[in-house]
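Worksheet for the structure shown next.
The other protein chains are all here in position, but one chain of the complex has been omitted.
Note that the chains take the letters A and B in the order they are written out, and that residue 1 is the start of every chain.
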Amino acid sequence: MLVQTLQALATGLLTGSVYALLGAGFSLIWGVAHVINVAHAALAVGAAYAVYALATRGVDPLASLAMVVPLFFLLGVGFHEAVIRPAARRAGDLVLVSMVLTFGLAAALENALAAVWGPGPRVVNVAYTGQAIRLGVLALPVPHVAGAGLAAVTITALYLFLHKTFPGKAVRAVWQNRDGAALCAVNLRQVTSLTYGLAIASAGVAGVALALIYSFSPATHLMWLVFVFLVVIVGGVGSLVGAVVAGMLVGALTNLATLVIPFAWAPFLLFASLGVLLLWRPTGLFRR
Amino acid sequence: MRLSRRQFLQSAALGAGALAVPQLLHRNAWAQARPIRLGGTLPLTGPFADTGVWVERGYRYWAEQTNQRGGLLGRPVEVIVLDDASSVDRAVSLLERLITVDRVDLVLGGYPGTAAAAQMALVERYRKVYISMGGHMASFRRGFKYSFGGPPLMGQWWYEGAWRWLANIPRGQRPTRAAAITVNNPVGMSVRESMLDGLKRLEIPLVMDELYDLPLASAEPLVSRARALGADMFLANGFFPDGVLTIRAMKALDYNPKVILQGVGSLIPEWVTQLGPDGDYVVSGTAIHHKLPFPGIAELNQAAQERWKLKWAPQYFLFGYAWAQLLQQAVEGAKSLNHAVLVRYMREATFKTIAGELRFDEKGLPAPYEYTTQVINGEVELIWPPGRRSAQPVYPKPPWRR
Partner (left out) sequence: MSRAAAAGLLAVLLVLPWAGAGEYPLALLYSTFMYATLAVAWNIIGGFAGYLSFGHAAFFGLGGYATGFLLVHAGLSPFLTAPVGGVVAAVFAALAGYPCLRLRGPYFAVVTMILGLAVRAVVLNLPWTGAAEGLWMTLPPWEPLAARRAFYYAMLAIALVTAWTGHAVRHGKMGVGLEAIREDEDAAQSIGVPAVRLKMSALTISAGLTGLAGGIYAYDRSYIHPDFMFDLHLSVLAVLMALLGGRRSWAGPILGAVVVRLVDEVLTVRVGTEVARIIFGLGLALVIVLLPEGLLPHLMRRRRAPRPPAAVPAAVVRS
């Protein structure tokens, strides 16, 4: 029983960290730019397909990061310049407008992926799929560890960037007080573009991580999006630490719940606990 | 009497013309004959599209073949498939449109089971024959007169062959404990019924019986528990994405049951093409198979090779073709497009389809099938009934290839 608990906990934390990664970028955009990027998970799926395409040509998913990260960074910047800025200029309620806008984009991306790849599911197989690292009685599947590793590295990098570098601090300044930052000669446009680039790049990395663990199809993004919302709301908008904690919490809770209650009730328990948590702390665990 | 040259030429022309007229008439008649229109909806986009597109291909290929062979009742057939985007609501309203506005002559079955079930209710009210996968046993117990499973995807029959196969294995070598995970939807629940029934008959205790909702986040807790409970038989009564997670979790946790029963995940080509060797040796059921010796299957396999570069005709391609073929045989046999006449005929006749010989009872169901498949070396082989075997079953499951 103890072994099972530990096993469930371990796997839950590993998958949870990947949710955290997916949620971190989403949270960043929301916190800094007040944009709810509903297309975030769809972009991650796009990255997953890129990984698949390269994997079928013998490129390891981790190696494909070299292409995914810069590409998605540029995508993020481009997204901000070409879509968000024009929208922000005209819209009163950017949060709502951005939700609708990115909702449309997510649908378009889903259809585009389906047009290119077909609607069927894809699976990425690598040498270490199905292998596990043994820690005593525990078995940690290697793809999960790899995914969690990616998440850890990326989130740490983001955190260090935000706290230790000047541009990063500018991002935080903008987020804390937009006007105040502008008054301090922070270039809002550049900072927001940078934030977008980072956030979408992290979505790309999350896509790589998710591709290692799960099968996916164009329609998968909706399922991942639910996890993103949960993680961000519970963790607190804009908080990286919050996203990490919330992600782990979601992952662990889903798995542990099954030890106590029938697995079928696990989603309900998850939703109920998170709902209750939200009511106790309305702005999330780590709202800055 | 000697014909003048002109007279000769005139009669020759008349004669040639007379011979040509039936040809011309025939071609014109074919081109001008009002086509028989078959209409239905399928998920061509959305979560169920990977299966939906194959069913559509089955329908369209049937239409092509039928038209090449002279059509249905001498008229060309036209297939109209609308995309319901994997939405049951759309599936019903679009079908209602096809029936009332487009006035299609015949109705084509939908997918998946929830859409088919809702459409079964609709066609019963409009009194149209409906041949489809059905919505499992619950849908066939409604007393519907117009719906037929030809063949149905009947979860309750799914593992029937597997139980008979296992019963043939000497008692000492059979599995001793079973663990099951079932997807919490109509498909899963019906397959689970088949499982409970069979386990009882074979007297194998069920030590774990969990339901899960889609999407499955991780299979490790479930697999780890099955392993801890010493289950040497595992039933993954689910679909492809969760099936993939389950297989991988088993491999990672080094869990090696003697036999793995997979619900419907292994029914799509991707199980073999995407999952690879890890997906080998899973056992499943089916209603139709590309290695069955029924007339028509060989051509379908060939079409799959030529058009889509697949070794065998995919399951849902066969299903689509089978359902359309059944409609065709009913119409040809009854010599009518009148649905009341067709319904009567469907309950009296015996049909020889690519799914074998079918006779329908008052519920609209044929006799239960007991085909069992096993994925062996990347091929979906038939392992039961013995007379239809395409390969020897592999039991117990060999250890994971590393």
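Please note the rule applied: a residue touches a chain if its C-beta (ideal position, glycine included) is under 8 Å from a C-beta of that chain, and two chains touch if they have at least 3 such contacts.
The structure presented is a predicted model; accordingly, all values stated were derived computationally and were not measured.
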Residue, one of B:Thr51, B:Ser139 or B:Gln262, that touches the chain absent here: B:Ser139
Hidden-chain contact residue, picked from the options A:Ala107, A:Leu138, A:Ala182 or A:Leu259: A:Ala107
Residues of chain A (touch criterion as defined above) contacting the omitted chain: 30, 36, 86-87, 90-93, 95-97, 100-101, 103-105, 107-108, 111, 114, 222, 226, 229-230, 233, 237, 264-265, 267-268, 271-272, 274-275, 278-279, 282-283
Missing-partner contacts on chain B, residue numbers: 44-45, 82-85, 87-90, 92-94, 96-97, 100-101, 114, 117-118, 120-122, 124-126, 135-136, 138-139, 142, 184-186, 188-190, 211, 213
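One rule holds for everything that comes next: only the chains that are shown with their structure count from here on.
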Averaged-CA centre spacing for the pair chain B and chain A, given as whole angstrom: 38
Complex contact set, residues of chain A against chain B: 3-4, 7-8, 11-12, 15, 111, 114, 118-123, 125, 129-132, 139, 141-143, 213-215, 217, 219-220, 223, 251, 254-255, 258-259, 262-264, 266-267
Chain B to chain A touching residues, read off their complex: 44-47, 49-50, 52-53, 86, 181, 184, 210-215, 217-218, 220-222, 224-225, 228, 240-241, 244-245, 248-249, 251-254, 268-270, 274-276, 278, 400, 402
